[in-house]
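Just one protein chain is left out here, and the rest sit where they should.
Chains: A and B, in written order; residue numbering restarts at 1 for each.
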Amino acid sequence: MKKWIDRIARRIFTLSGFVTSVVILLIIGFLFSEAAGLFRQPIVEEGYVLALNKENDVDRLSAEQIKQLFDEDITNWKELGGKDMPVKVFRLEDLDHLYTEEELGAEYEHAGEKIAEQVRQTPGIIAFVPKVLVEGERDIHLVPDHTIPIKDVLLGTEWYPTATPSPIFGILPLLSGTLWVSFFAILIALPFGLAISIYLAEVAPPAVSKVLKPVIELLNGIPSVVYGFFGLAVIVPLLQQTFNLPVGESGLAGSLVLALMALPTIITVSEDAMRNCPRTMREASLALGATHWQTIYKVVVPYSVSGITSGVVLGIGRAVGETMAVLMVTGNAAVIPTSILEPLRTIPATIAAELGEAPAGGAHYQSLFLLGVILFFITLIINSCVEIVSARNKTKR
Amino acid sequence: MNKIEAKNVDFYYGTFHALKGINITIPNNEVVAFIGPSGCGKSTFLRLFNRMNDLIPGARLTGQVLIDGQDIYEKGVDVDVLRRGVGMVFQRPNPFPKSIFENVAYGLRVNGIKDKDFIRQRVEEALTSAALWNEVKDKLKESAYALSGGQQQRLCIARAMAVQPSVLLMDEPASALDPISTAKIEELICELSSQTTIVIVTHSMQQAARVSNKTAFFYLGEMVEYGETKKIFTNPEKEATQNYITGRFG
Partner (left out) sequence: MPLQFDSAYNKRKRALQQAMFACFRVLSYSIVLVLFIILGFILVKGVSVINWNFLTQAPTDGMTKGGIWPAIVGTFYLMVGSAVFAFPVGVVSGIYMSEYAPKGKLVAFIRTMTNNLAGIPSIVFGLFGMAFFVNYLDFGDSILAGSLTLGLLALPIVIRTTEEAFRDIPSSYREGSLALGATKTQTIWHVLLPMAMPRVITGLILSLGRVSGETAPILFTCAAYFLPKLPDSIFDQCMALPYHLYVVATSGTDIDAQMPIAYGTAFVLIVIVLLMNLVANAIRKHFEKKLKQK
C-alpha cells in the first residue's frame, strides 16, 4: 500500500515537473499556428477582387501599391510600369451614384453587369468589388491575387492593418519603436542602476542598504498599469511643458517609465554579482595602496561584469516586453520614429490596443499573433544570453 | 634599526578581545615568523601592520603600531600611502581577473605611475624577483587564471613587490599549495629578505624554522614568546611554547 502511493506520487511529481516545458510548447504551437496563417491570407480582403480594364496589363500589385492607388497617391499607371493612363478608383458605393436603383435591380442582381460595363468603359479603372458580383463577367481583367509575402511583412515600413482594400502589415515601425524605447530606457536606467548597485554593495553602511533594498523591491512590485497611470498623470504633462511639445505622449515618456521599471531588476542582479566578488580580491587591491573607488572600478566591477551584464540584459527584457505602461504613455503612432520626443508604438502595445478589434481568424488577428511570436523570440534570445553569460560565469570560478 | 614596533597593542572585534597587550620590535630586513594554533590572533596582528582590519566593522585598537618610527594609526596618516609601502600576500592566490602583466602593473597604476616603458621595466623586475619571469615572459597578455596555483601565488608576490614595499606581510602564503610550490615560495622569501622586511604567518613550524630569523609564538591573543628562531625551536623559555612546538597541542 505504502509502496503504491509512493509509486503513484512519483509519477505525478515527474509529470508536473515538465509542466513549464509543456506550457512553452503550447505557447509556441498556438502562437505559431495562428501567426503562420497570415502568410496564407490574400493581400486583398477575403471575398473581394480588384478588377482592371482589359487593356491594362498590370498583373501584380503589392499591398502598398494598392493602398497608394486608393489613396490617390499614385495617379497614373505609368508609375507602376503600365501604360500611360490616369488611374480611376472605383468602389462599390460609386455604383449608387452612377446608376439608379432600378438599373441595379432590387437585389443588386444587375450590379455585376454594371460594374463590368464601367470597367470596360474606363481604361484606367481599378475597381474594388465583391468577388461574387463579377465572377461570370467577360472582358475584364481581374488582378490575380497572391498571398501576403513574408518579405513585405518583415521588411515593411508601414503598419495599416485596417486599410481597405488591402491592409499593410509592415512590422518595422513597431519593431523599431520597441527597440527605440527600450534602448533609451536602458540608457537612462544604466547609470542609475550601476551607481545604486555599487552604492548598495560597496559603499552604503549595512543599516542603510537594509532599508534601501526593500524599497527597491517595492519598486518592482508596483503594477505596470500604475506606472502607466503615473506616467500619464505626471510625466506626460511635464514633458509637454518642458519640451513644448504638441503632445506629451512620446517615446521619451515611455523610456522614462520603462527605465523606472527596469531599475529594480538591474540593481538586484548587479548587486548580487558584486557581493559575490571574493573579499581577498578586494583586500589585495587595497593592500597595494588602491583607494576603495579604484578597487571597485578596477577589480570588483570587472570581476562581476558577467553578473552585471545579466542584470542589464534582464532589464532590457523587462522593457521590451512591457505592455500597459508603454501603451498608456507613448502615444501609439505606428511610424518609424525619428526622434524620441515623438509618439511611437511598440509591439506589445500594438497587440494590446488592436487585438480587441481584430476579428478572430482574420489577417489582422493573425498579424498580431505574428507580433507575439516576434516578441517571444526576442525574449527567448534575451534569456539565452543571460543563461550563456551566467554559465560562463560558473565555469570561471 | 627597528622597522616595525608595536607598543601595548590591544585589539577588539566588538566585545571580543582578540589581542592582549602585545609588544614587539621587528628589525629591518629580517624575516619574522608568527606561529601559533588557529584563532590565536597571529593573522589579526599581521593585518594591523597595513590597517587591513579597518575594513571590519566594530574593530577597535588601543596602543601604538609604529613603522619607521611613525604611528600608522595616528590621525592624518594616509592609509593608501601606508599600504603602498607595506605589501601583502594572502593565504590563497588571489590574482585579479586581468592579464598577467596587468596584475603586476596594477599597484603602479593605482598609485599614479603612467610611464609605459617604466611600468614595463618594473613588471619585468618584479616578475624576475618573484622567479616567475622566465615562465611567463611569452604570455604576459594571457589571463592570470591560466597559471597554476603555485605560479599564481608567485604572481601575487610579484604584484606586491612591484611597488617596492619596505615591508612584506605574508598570511600563510603556502598553505594552499603543493610541496614543490611551497619550496619555491620559501626559497623566494629568503631571496626577498635582502630587499624588504618580511613578516610571515604560518601554520607549519618547519616552515617557520626554515625561513625566519626570528619567531613569535601566539596563544589565545597573547604573544607568549618572541626571539631568535633557533632559540625558540631548540630551547624555548615558556612551557606553552615548548608544548606547542613539540606537538602536544595545536
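Here is the rule we use: contacts are C-beta pairs under 8 Å (C-beta built on N, C-alpha and C of every residue); 3 or more make two chains touch, one makes a residue touch a chain.
From a predicted model like this one, the values you see are computed outputs, not experimental measurements.
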item: Touching residue (missing chain; options A:V58, A:M85, A:L142 or A:L212); value: A:L212
item: Selected from A:A204, A:V305, A:I340 or A:V389 as touching the chain missing from the view; value: A:A204
item: Hidden-chain contact residue, picked from the options A:G124, A:G156, A:G321 or A:P343; value: A:G321
item: Hidden-chain contact residue, picked from the options A:I74, A:L154, A:L355 or A:V389; value: A:L355
item: Positions on subunit B contacted by the hidden chain, ascending; value: 78, 80-81, 84, 108, 110-113, 122, 163-164
item: Where the unshown chain meets subunit A, residue by residue; value: 2-3, 5-6, 9-10, 12-14, 16-21, 23-24, 26-27, 30-31, 34, 191-192, 195-196, 198-200, 203-204, 212, 214-219, 221-230, 232-234, 260, 263, 291-294, 314, 317, 320-324, 327-328, 348, 351-352, 355-356, 360, 368-369, 372, 375-376, 379-380, 382-383, 386-387
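The rule is simple: only the chains that are shown with their structure count from here on.
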item: Separation of subunit A from subunit B, taking each centre as the mean of its C-alpha atoms, in whole Å; value: 60
item: Interfacial residue positions of subunit A with respect to subunit B in the complex; value: 206, 278, 280-281, 283-291, 294, 298-299, 302-303, 396
item: Subunit B - residues contacting subunit A, complex; value: 50, 52, 55, 57, 80-81, 83-88, 90-92, 94, 96-98, 106-107, 109-111, 145, 156, 159-160, 163, 169
